[in-house]
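With one protein chain withheld, the remaining protein chains of the complex are depicted in position.
And then subunit A:
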Amino acid sequence: MSTAENLPYELLGRYFSGEATPEEAMAVDDWIREHRDHRKLYDQVAAVWDDAALQQRYRLPDKAAALQELKAKMTGRPVVRKMLPLSRIAAGLVLLAGVAAILFFMLRSGNEREAPAIVSKQTGEAIRRDTLPDRSTVVLNSHSALQYAEGFRDTARWVKLSGEAWFDVTSQPHKPFIVAVGDVRIEVLGTSFNVRQSDTAIAVMVKTGAVRMSEGDSSIQVKAGQEGVYHIARKELGLTAGAFNSNQLGYATRVFNFDNITLKEITAQLEKAYGIRVVFENKALEDCTMSSSFDNKPIEYIFEVISVTLNVTCRFEKEEVFINGAGCGG
């Protein structure tokens, strides 16, 4: 490892300490990109820095989600330009002409408005986490689809769902959020809930707040902890007795309460929620059982707990986790 000796340690020190100027930060990033070994060495120094203090570690956020959020904010932002006086006058004239044109068209064609573009999201096997234009979040389960008008400029926030999805809706008292699924409409103000459509029923599990489920003229209110069900054949709305099993929402919330269930069932749920694949190198381990609860923990943490609890080893290779070991019997 000869390159290790030539590491720009002083530059990295300044960088990690938060002392780097923009130019130095660019130099660090350029250096990392220069060579694969550089990346590795950088990671090692970063690990030293991160692990030295039990404070918040560096973690790259979900880039796709961050881009979605940014795009939502970008729509509707005008270009801000520096203008020369002459072009200002020109702009004024253009504005006047524009207003005249708009008035002309409004008077001529009444209230005809251009229909906004429809955004469609669809999932295959993998689930998908998204941020909607109003910053509500949605987790679309496997084989589901969601549609909505770009920008939510209507008086209500309409989305059309088929399949299953989890919604965490931002509160906008004057702009209700409405999910249309099959014949059912679910209207909310600000809450989190799950909608699942099957061949026979549409079920709404509410985690926080309350929603109104309606079909035709009839409607019911579903509150936190309750599940509202619409029987498609009987065309009937009703509440399920008792609380629902919150593990059913695990794919979206990453909140799990495992109560003496098999490792096979546990990993099946984790695979979905975290988009990983679990491989049992020792098949006998599938039947080990354990109880534990996790509240939106990093996947590495969960497998650490599993390996300690069941005396197994969990090896990470990219998106795959290999489980091996003597196992729970001994």
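Operating definition for what follows: a residue touches a chain if its C-beta (ideal position, glycine included) is under 8 Å from a C-beta of that chain, and two chains touch if they have at least 3 such contacts; residues count from 1.
Quick note on the criterion: contacts and distances are computed from a predicted model.
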item: Among "RNA polymerase sigma-70 factor", "Acyl-CoA dehydrogenase", "Amino acid/amide ABC transporter membrane protein 1 (HAAT family)" or "Na+/H+ antiporter subunit B", the UniProt name of the subunit that does not appear here; value: "RNA polymerase sigma-70 factor"
item: Hidden partner chain, touching residue among A:A201, A:L239, A:V305 or A:C328; value: A:V305
item: Options A:T21, A:Q122, A:T208 or A:S293, residue touching the unrepresented chain; value: A:T21
item: Residue ranges of subunit A at the interface with the undisplayed chain; value: 4, 7, 9-23, 25-26, 28-29, 32, 41, 44-45, 47-61, 63, 66-67, 69-71, 73-74, 77-82, 297-298, 300-301, 304-305, 308
